[in-house]
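Here it is: the structure, laid out below.
Removed: one protein chain of the complex. Kept in place: all other protein chains.
And now, chain A:
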């Protein structure tokens, strides 16, 4: 009895300590659920830890000892990496699947490029250069998240600063900040990435919203991805936001092919208890527009602007939000040709041609608005595909309109070392489709450079389109003027089929080529060095000496 009492006291003490320690830290979690018009369900988990009044480490202080790091809620493993490499802003996303912008609209988290994407802003200063710290950072993150981020090497690293502007603020160090961006489209996200991700949360997946993160269901989703976002905000502090985003298919889970969903049916779990250290813990459900009647249970804490909000508190009862469409027997998929796309711009990117030496890259951009749209276009292409920029042409309705494309910057690729970076601005006429074509060359790789499954081909990173101005001249509205930054649209990734050598042949090739060279070399020097003689080839052959004597007589 006494011992039990002691335990309880100790536990209370620890919680008290944690709360005291957390005074300079705060943790918020929320889940946003959005039923989509094609019956799917978008869910976005966001866990944000704020380190109040903290500043990113000054890279000039890297040679000095760092201050001690005592965190109660802020993830220590990540915090140590951020301080070790003096990172100001960091965005890492690991995604799988193809985001359908037309039917799902813009995602809650913009970074949805398939595979791994990492971009950071770091101060450029001595003693350690940005590139050196970038290398260390990606290796450290690779270790932390069990992902092949070490492959984001200089062959994939670019600095497309126009598209990837900092989301927080940059501290006013006396030197400029630099961007490093790299993508690895062939990287897959799976449980081994989620486990270290959950370990960074103060309540792990034991309580609160995070308890819904059930790997069996998350990685069964049509689209899923996790993200880590670190930013610094002036006068607020350093914020780490861990996100998980998924597009689930309740119609597939239901036996009756209905789109009804509940937390339990989607995640196979419900929220049993709240996370005690979370300052706020909310579930937001966007209520579907349209006429079909629905019901939502239990009653939300608040409803405003078509969003139902639930507060997860320390109530005894398990929370299981559910939405039903009682009038529907089975879900009828909407006709995609009638439903207008949900984004201003739709984009398709393809690689044409079956040849293993050349191909044609095509980009089809459709402007869905009745006004002119101006969009930034970014390609960060590894040297596995080499652009021929002089063949870059634009067509609208079959009419050449090269004036609609202006290339802002182009960095040609260097084989075996550097990717290409193409930044352009596209002017999209109202309600029309712009076709861009460009000839590309497929290089030939050394046999040691091919991946283990060489015949599968290479994944190429997504292109990014940023519509930033709508309308023409005086009437134009710039997206940023609405108080929100321009949103990125990622194209799906591509697969390029490169010619392969025969992997079983290195010795044979060395032997056969060398034999031919030696044969010709030997024969040439044989001809050049040996003396020509005339010999008698009659029935009684003459001795060579005699023949030579004979020749001298002639």
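Here, contacts are C-beta pairs under 8 Å (C-beta built on N, C-alpha and C of every residue); 3 or more make two chains touch, one makes a residue touch a chain; residues count from 1.
We adopt the following convention: contacts and distances are computed from a predicted model.
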- Query: According to its UniProt record, what is the protein name of the omitted chain, chosen from "Protein BRICK 1", "PIG-U-domain-containing protein", "DEKNAAC104682" or "DASH complex subunit DAD4"?
  - Reply: "PIG-U-domain-containing protein"
- Query: Just one of A:302, A:339, A:400 or A:517 touches the chain that is missing; which is it?
  - Reply: A:517
- Message: Among A:175, A:333 or A:444, exactly one should touch the missing chain; which is it?
- Response: A:444
- Message: If I consider the whole complex, including the chain that's not displayed, which of A:69, A:233, A:356 or A:397 touches that chain?
- Response: A:356
- Note on the structure: Per the touch rule stated above, chain A touches the missing chain via residues 354-358, 383, 386, 388-391, 407, 410-416, 420, 439, 441, 443-448, 499-502, 505-506, 509-510, 512-513, 516-517, 519-521, 523-538, 544, 548
